[in-house]
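Here the complex is missing a single protein chain, while all its other protein chains stay put.
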Amino acid sequence: MLGYALRRLLTLVPTLLAASLLVFLFVHLIPGDPAAVLLGDSATPEEIASLTRELGLDQPLYTQYLLWLGNVLQGDLGTSIFFRIPVTAVIADGAETSILLALMTMVWIVILGVPIGVVAASYRGTWVDQVTSGGAMLFASVPTFWLGLYLILIFSVTLGWLPSSGYPSIRDTGGLANLRYLLLPSFTLAAPNAALIIRLVRASMLDVQREDHVRTARAKGLAPWKVSVKHVFRNALIAVAAAFGFTFAALVSEAVVTETVFSLPGIGRLVVQSILRRDYPVIQGVILVIVVLYMVINLLVDLAYARLDPRVSLK
Amino acid sequence: MTAILTMGRIFRGRWLATAGLCWLILVALAAIFAPLVAPYDPLEFDPLVRLSPPSQEHLFGTDHFGRDSFSRSLYGARMAIVIGFGSVVVALVAGGLAGMISAYFTRLGHVIMRIVDVLMAFPALLLALVLMTLLERSVVNTVIVIGIVYATTTARILFGMTLKLKGEVFVDAATCSGAGHASILFRHILPNLVSPLLVQASFIFAFAQLQAAALDFLGLGLPPEVPSWGNMLSESRIYVTRASWLLLFPGALIILSVFSMNLVGDALRDSIDPRFRNDIKGV
Partner (left out) sequence: MTRPNTDASDLLLDMRGLTLGVATPDGILPVVQDLSLSLSTGETLGIVGESGCGKSLTSLAIMGLLEGTPVRVLAGEIFFRGRDLLRLSPRERRAIMGNEMSMIFQEPMTSLNPVYRIGDQIIEAIREHRPMSRRAARDRALELLTMVRIPDPAGRIDSFPHQLSGGQRQRVMIAMALAGSPRLLIADEPTTALDVTVQAQILKLIVELQKDTGMGVMLISHDLGVIAETCDRIAVMYRGRVVETAGARELFQDMRHPYTRGLLDSIPEADEDVDRLSAIPGRVPTLDETITGCAFHPRCARAGAGCDSDQPALTAFAPTHFARCHYPLEPDA
């Protein structure tokens, strides 16, 4: 298992290098002197000259890339123009919010997506199925920010049950109770993804139901629920697990919007604000981190896949 | 005539998808005839009727500048159609060509598909955001950026489908009869991919609406003066507690249109060659 993970990690290296090259080139695609771009409008000529030397901007592009990559591998993603602190520190500040938001979103997706998908498959063709499948597609058609704004309107403004924006760290006063700030955002983020999982669970359950081994299970005299859970759902899980990689990508995209709607101090809002502030080192750093994370998640999904399906050999 | 018959066959018994199709036709009509139907100029300020709720004079109410939301929504339909079709064209042409050529010329294809892999390592909206930072906010740039994002998935899908078709007898037959590469790709393989492409197009159309709305909302999409549904929502977000109609109507229009397009895409997908059915991931 560990050996396989390491080998898979190695195959990711070329893609990672190519992605890092794109991220690196991004700064050079912006019109103007890269050093001036990286330092922002307030930079003095001396500062620009100093950064030019430091990053080797007077040298050929490939030397610059290798220098940059060397820094990145040492954990140096540059300095934020806006905050005047290392990019890694800026990202670390947003990490708690984003990680907790992601975890809570996953909980929503699982507790909503899986049972509803199973119910839709079990009542295939009936009105239950039509309502849940149609409802899932409707939810997947809702813009994330619109849902977020409406939930704020209902639960924060009208009912006053939940906070509408911000998130104090769980290390602050309030502790774990601060998680209530993430209830609406995580639901907002989960809704369209849960909708996809509902449709996926339903479709793969229906696929598995047609397989011969399900008939064998029924021939044993097992009760229908046992057949559904132990044989149909367990096998359908293989296809669902494979989709969690895509779900992560969708989650990142929608987290950018959701964190902006709810003014959460997370990495998603950091991206948007950095773009609006033209804080290029931060944009570069965040995107690099997300791409690496995305690849690691896909690797984990592959490993989970192999554990769920004994036919997949880890070689 | 045969087109109508085919449509009839696809939509028979699918009343929800049929309703979706009707809605899309209505949106298209609204887009075409917006100048004739709109009761007000969508850009005209009228401070006297700021933030007035829906009424006889203003069906969808007015925004913080006193502009008529109904008229803006009609012009917003134009933007929806332009963004949808534009993104579909960019995605299908760029992605379709990349995918087909990659599957046909294997060595070159290896390189192209690696590039696609790298682009797909960036989550969709993130890629769009990064590209938008390099470009001016404009309709054309928004279309190009969203198109490029979906070109990657389209390239993957077309790559797989072309590979399947490449092994078929009729391609060998065409090669034997001396057909050139271009002729085989575009006269023999492409016609078989038209219906799957149509399905893919409908899903891209739907997703493009959501992406465009998200970009508008983040202030990185269409220029703020353009009356798009996304911009309408984006501008009104600070007034929603006082004027919830500003959230309701444009949002409902986006949802209905995306939902309809997804339903239509679903119906179309069920009607295509089963070999390609699972290649196209919709909702």
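By letter and in written order, the chains are A and B; residue numbering begins at 1 in each of them.
Criterion: contacts are C-beta pairs under 8 Å (C-beta built on N, C-alpha and C of every residue); 3 or more make two chains touch, one makes a residue touch a chain.
Because the structure is predicted, anything quoted here is derived from the model rather than measured.
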Kindly name the visible chains that come into contact with the excluded chain.
-> A
Contacting the left-out chain: of A:217, A:289 or A:303, that is A:217
Given A:209, A:253 or A:284, the residue that touches the chain left out of view is A:209
Residues from chain A at the interface with the omitted partner, ascending | 209, 211-213, 215-223, 230-231, 234-235, 238, 308-311
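Quick note on the criterion: only the chains that are shown with their structure count from here on.
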How many angstrom between the C-alpha centroids of chain B and chain A?
-> 23
Which part of chain A faces chain B closely enough to touch in the complex?
-> 14-15, 18-19, 22, 26, 29-30, 134, 136-138, 140-146, 149-150, 152-153, 157, 195-196, 199, 249-250, 252-254, 256-257, 260, 271-272, 275-276, 278, 283, 287, 290-291, 294-295
Can you check the complex and tell me which residues of chain B touch chain A?
-> 16, 114-115, 117-118, 121-126, 129-130, 132-134, 206, 210, 213-214, 217-220, 230, 233, 237, 240-241, 244, 247, 251, 254-255, 258-259, 262-263, 266, 283
